[in-house]
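A protein chain is absent from this complex, but the other protein chains hold their places.
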Amino acid sequence: MFDDLRDLYQDVILDRARHPRHGGRLAAFDATAEADNPMCGDRVRVWIARDDAGRLGGVGYEGCGCAISLASADLMAEAVIGKDAAAAREAAARFESLARGGTLTSDDPAFGPLGVFAGVAEFPSRVKCATLPWGALVAALGGGA
Amino acid sequence: MFDDLRDLYQDVILDRARHPRHGGRLAAFDATAEADNPMCGDRVRVWIARDDAGRLGGVGYEGCGCAISLASADLMAEAVIGKDAAAAREAAARFESLARGGTLTSDDPAFGPLGVFAGVAEFPSRVKCATLPWGALVAALGGGA
Amino acid sequence: MNVDTRPAAADLSGLRADFPILSQKIRGLPLVFLDSAASAQKPRVVIEAMREAMETQYANVHRGLHWMSERTTDAYESVRDAVAALINAASREEIVFTRNSTEAINLVAHSFGRGILRPGQAVVISEMEHHSNIVPWQMLRDAHGIELRVCPVSDAGELDLAALGELLADRRVGLVSVTHMSNVLGTYVPARRVARLAHEHGARVLFDGSQAIVHRRIDVQAIEADFYAFTGHKLYGPTGIGVLWARRELLEAMPPFLGGGDMIGTVRFERSTWAAIPHKFEAGTPAILEAIGLGAAIRYVETVGYAAIAAHEAALTDHALAIVSAVPGLRILGAAQDRGGVVSFTMENAHAHDVATLLDRQGIAVRAGHHCAEPLMARFGVESTARASFALYTTRAEVDALAAGLHRVREFFA
Partner (left out) sequence: MNVDTRPAAADLSGLRADFPILSQKIRGLPLVFLDSAASAQKPRVVIEAMREAMETQYANVHRGLHWMSERTTDAYESVRDAVAALINAASREEIVFTRNSTEAINLVAHSFGRGILRPGQAVVISEMEHHSNIVPWQMLRDAHGIELRVCPVSDAGELDLAALGELLADRRVGLVSVTHMSNVLGTYVPARRVARLAHEHGARVLFDGSQAIVHRRIDVQAIEADFYAFTGHKLYGPTGIGVLWARRELLEAMPPFLGGGDMIGTVRFERSTWAAIPHKFEAGTPAILEAIGLGAAIRYVETVGYAAIAAHEAALTDHALAIVSAVPGLRILGAAQDRGGVVSFTMENAHAHDVATLLDRQGIAVRAGHHCAEPLMARFGVESTARASFALYTTRAEVDALAAGLHRVREFFA
């Protein structure tokens, strides 16, 4: 019965939602921002800390949301740590396109483990769940470089 | 083609609309009031003068309206001159019932020449035209006796 | 739940055929639509009434002297009589058509709120209000210097009447505006007691009847209300039409809300005058076709009968409470004595969204989120819930499907 749901709730998603690796706020951080989904009330806050080279040395998050948004936050943190702001923003744009069913495919090497979110494109009302933490990240990155 | 319209536009109505007997404002009067139909912009003002016995010694009106409302004003004036306030109010109530297609019939002797307005009941949007001057009369009569 | 005191469940299963949409399949599965509290499905008579109006008898209302316009005006205005009869209003002039409940409440917040209430007075709402009965009062507070007071609800999800009395004690409250039935907890508020309490303290009372009127007959005079608001699309009618009822003397005293065609007496640039009620509050071309649809919906509900609807839904709700609460890890919000057909719940280890998505995959439509009642979510310490809600066309088999579906969801996230 739930076979096609495995497209959405891939094991890695269920696993990350249950056992996050990057959850929690950072003790020392350079910026933080929150994003929320007014339609359902979910929200997530992201903290970022830059290293000496200006790259993202640490990323943390806290929030209340569904398995999709929690797993997305955790995998996002993993994906952007070590990137500079421009590369993180680019990753956010790519992720948005993936989640909305754009032309990028999930096996595009640029995605790595984020490819597991390709399935949300078929669940229009869940797309926002997946993109929510990325919205907070971009807000935390702010206008600068 | 207009045969059934003769029910509405009886000759006496066309005649009164064209050649009113009681049109115009009274030089000396005891009360005056206006009624309007916001849906179409028609309005009529009625003046009344009481005689020594408290009866309606004079009734005049001025207004801008269709043949139905002008003829109604003129025949109303004729019908209520000489009546006291209570009788005039009663006539107004009877007229309203006639125009709305109530149970009174047009040959009821109480109506006299007003019976020509029985036809408006079939033209719902014209009922207000016929009752407009009566509304102004009742307002001019005020709350007292 | 004291099942014994409830009337016997009416068998309404024959009515399902009146709702064309209910035979739809979702991903090959029969549709189990348990989201009627968000918006109900439409019986064929409603669909046909709107179609027929557009095909045989349509023109703009009130301003026409021709056949089509007269007939359409009659059809539109006759729905006002039907609404007045439905809620036992003292007169048809007390019925104002709006877009929905939300606009009805905003109308009161603007016209009564800015026009009659004075800065320094207070409005009381409750912790279990829909945003539509919160935000208009916040906007009034900020624009007009009105104090906003919030009446708590108990852990069982009932209005705290003692607290309400205290909030009213200083007699500065001008209006108590509360839901008649909570869209999250199902709680029915004891309307007449609330009204009397308000009146004893010099306050008017508005009931948000968006949910309440779907399940039970409402008599606005019997409950001693001053304002009553509801929305057509939850009462089996179309979208785009709602109702504000208010006592005549209130409507007459209140300034108009929106300005435009149909609500005027005369218009001069210097000054305009207003039409008599209810037209004073209906600016512009009204939702003519939607009123006609609502009229058909009211006739439908009256034909089925509120007694049968209430008995049917009470039985379904009892059954749902029993079998849904038996799902391990499931917590139901609210346990009011007097409740209507909505059941909100959370599930351990599964977020409400995930529950809803997994139910949807089984063809079962429930709502998940804050249900436009964020403060109530905060009150119960949750971010969101899943909610199943019942209508006259809901069957016991659908409630069973819900419970079975929830067991499967639990396994998925186990």
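Residue numbering begins at 1 within each chain, and the chains themselves are lettered A, B and C in the order written.
Everything that follows uses one rule, which is that a residue touches a chain if its C-beta (ideal position, glycine included) is under 8 Å from a C-beta of that chain, and two chains touch if they have at least 3 such contacts.
Computed from a predicted structure; not experimentally measured.
Taking every chain of the complex into account, the chain not shown here touches A, B, C.
Within the complete assembly, C:G240 is the residue of C:G240, C:P278, C:G295 or C:G334 that touches the hidden chain. Although one chain is not drawn, the whole complex shows that of C:Q211, C:T317, C:S344 or C:T357 it is C:T357 that touches it.
Although one chain is hidden here, its contacts on chain C can still be listed: residues 20-21, 24, 26-27, 31, 33, 35, 38-39, 41-42, 46-47, 50-51, 54-60, 63-69, 99-103, 105-106, 109, 130-132, 134-136, 138-139, 148, 150, 231, 233, 238-241, 256, 258-264, 266-269, 271-272, 283-290, 353, 356-357, 359-360, 364-369, 371-372, 374-375, 378. For chain A, the list of residues touching the undisplayed chain reads 36, 38-41, 43, 123-126. Mapped onto chain B, the footprint of the missing chain covers residues 1-2, 4-5, 8-9, 14, 18, 39-42, 64-68, 123, 126, 129.
As a convention for this text, only the chains that are shown with their structure count from here on.
Averaging C-alpha coordinates per chain places the centre of chain A 38 Å away from that of chain C. With each centre defined as the average position of its C-alpha atoms, the distance from chain A to chain B rounds to 77 Å. Rounded to a whole number, the gap between the C-alpha centres of chain B and chain C is 46 angstrom. In chain B, no residue touches two or more other chains.
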